[in-house]
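Heads up, one of the protein chains got dropped from this complex, but the rest are sitting where they should.
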Amino acid sequence: MNAQTINPQSLNSQSLPVTTTRQTTSSDRLFLAGGPGFAQHRQVFGPLPSLSSAQLIDELRASGLAGRGGSGFPAWRKLAALDPAARGRSVIIANGAEGEPMSAKDATLLARAPHLVIDGLLLAAASLGSGDLYLYCSGTALDAARRALDEREDARRIQLREAPETFISGEASAVVRSIEKGVALPRDHRKRLTEAGLGGRPTLVHNVETLAQVALVARYGAHWFRSQGVDDESGTRLLTVRAPGNELRVIEVPGGITIDDALRRARVDPASLSAVLVGGYHGGWVPAQAFGTPLTRDRLAPFGASPGAGIVMGLAKGSCPIQVSAQIASYLAGQSARQCGPCVNGLPKMAETLSRLAGSHSAGGPLPATLAQEVRRLAHIVTGRGSCHHPDGTAQLVLSTLSTFASDVDAHLAGHCEEARA
Amino acid sequence: MSEALWALGRGTGVISLILITVSVVLGILTRSGRPAFGMPRFAVTLVHRNASLLGSVFVLVHVVSLFFDPYAELRLVDFFVPFLGTAKPIWLGLGTVSLDLLVALIVTALLRRFIGHRVFRAVHWFSYAMWPIALAHSLGDGTDAGTVWFLTLAGLCTAAVLGSVGWRASRVFVEFRGTRGAEEPA
Partner (left out) sequence: MTEKSLHIDWIACDGRGLCTELLSELLERDEWGYPRALGYGSDVPVPRQLQDAARDAVALCPRLALTLS
């Protein structure tokens, strides 16, 4: 895995004067402080504003801020979902566990701008009157998080918890169980976390980037937030861009930019790629002809993808997409939390079948044409039949592989691989 | 009067043994996830539950009738605390132990929704202790224990339970066993 590097562009705008009506022209917002220190943070962003819960919820609603953890759930809805009578007992968890091995943006955010995350957590807590606050993140981000928490008086009440390095560790109910019992496994979703989460108390789990954005919306307002991005993908978002032969980059971009633009901003040559996987391992493949597609929900949907947690992974020309997808599917099958029958049994079988398809040219001879149908059938069997979305996400990746690379699939069935020959 | 109570106590004891045996056997079969004796799975579970409940009723009549039977010399405490009895304290005590276990099994089964599956299952494992203890009690304490018909019955019950336990322990027990690898036994 590549070492993390940050796009220098997001670091060079030091201590701009901050007013509540400030408009920025560049897309740099989250990394504006220029470093992780609290003093810099205060200097650039000023003190914590104070908002009532109604004010915060209204502002977030007007801002259109969508969750940055993957599901894209509107941020205000989670806050509004809490029963007002239960708010005082509520727990808020800042979720920085990036189980997704392709993602690096949350760890980067915690390393570069931890105080915005803390601000967001404290703001949400103050507006709701929540009691217990947690910051949950993987080992790589732990030190940075601890340093930041130690720096400020008002963060004393935030408890830091380490997330295990598993794909599933960031799933909301797994986060709660990890903090509660030390095992990061999802639970059945009949009871909502906002009703009975940690220790039976109403619990909000917010991605760390979402909270950092909350801290900005609370300060500068919805109008300012929307001055970047597009209507249905407002504000800026962090992207993790990976492409073979390129350094991994975490960049902040306006919402709704095209894939092509995102690649260029991360200094990846789009012409070197045959496709990108958008949204990570639970995402979907977008072929090079469609690199003009903006990173919005609607426009990505036909590819089985969504902006999700902001992952753009390039597939180099000349590498076999079926092979790569089969490897990812096998990895994901291995990451099943082994709790739910259809997931435990279905994902390995689906991954295996896809691997057989991928290995056709080396196996020699054509494969039965039913193999692709079998993959599709298994994808439909596992979808929706788990306590978390792991089977759904894995099936989505597999189905997107079959549709985006339909001609490669046909070639494999005929006994050769288009890319490997090229 | 005393004769009638005595007969009632004997009869219900024997029927209890049969019903509890049926319940244990069907409980084991239910665990396999297969249909059994031509009954669909849900019927196996249903009969398992009903045999247990009915068996418990017979056990209740069994102990109550013997309580009122002067010849049996039972005190209230003997229903709950084993090995205090005056006549055949060991064999009676085994009966008390199996009664206590039976009560625990029935209560946790009825409260399954509230106590959760784990507790239920943990207590349910004690069925494997309850049944042989009850059998030992019937052989040691029973008036008919020496008779051929009772020994035959006890033999059949033992064969049925041992047979199902043996099958339970074998590799082919669970349906879809190939896909039920690492799960905990229950």
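Letters A and B mark the chains as written, and numbering starts fresh at 1 in each.
Here is the rule we use: contacts are C-beta pairs under 8 Å (C-beta built on N, C-alpha and C of every residue); 3 or more make two chains touch, one makes a residue touch a chain.
Quick caveat: nothing in here was measured; it's all calculated off a predicted structure.
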Report summary line: The one residue from A:37, A:72, A:302 or A:341 touching the chain left out of view is A:341
Report summary line: Where chain B meets the chain that is not shown, the residues are 30-31, 33, 40-42, 45-46, 112-113, 116-117, 175-176, 179-180, 183
Query raised in the report: What residues on chain A make contact with the chain left out of this view?
Result: 186-190, 339-343, 345-346, 381, 383-387, 392
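The criterion applied here is as follows: only the chains that are shown with their structure count from here on.
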Query raised in the report: If you average the CA atoms of chain A and of chain B, how many Å lie between those two points?
Result: 55
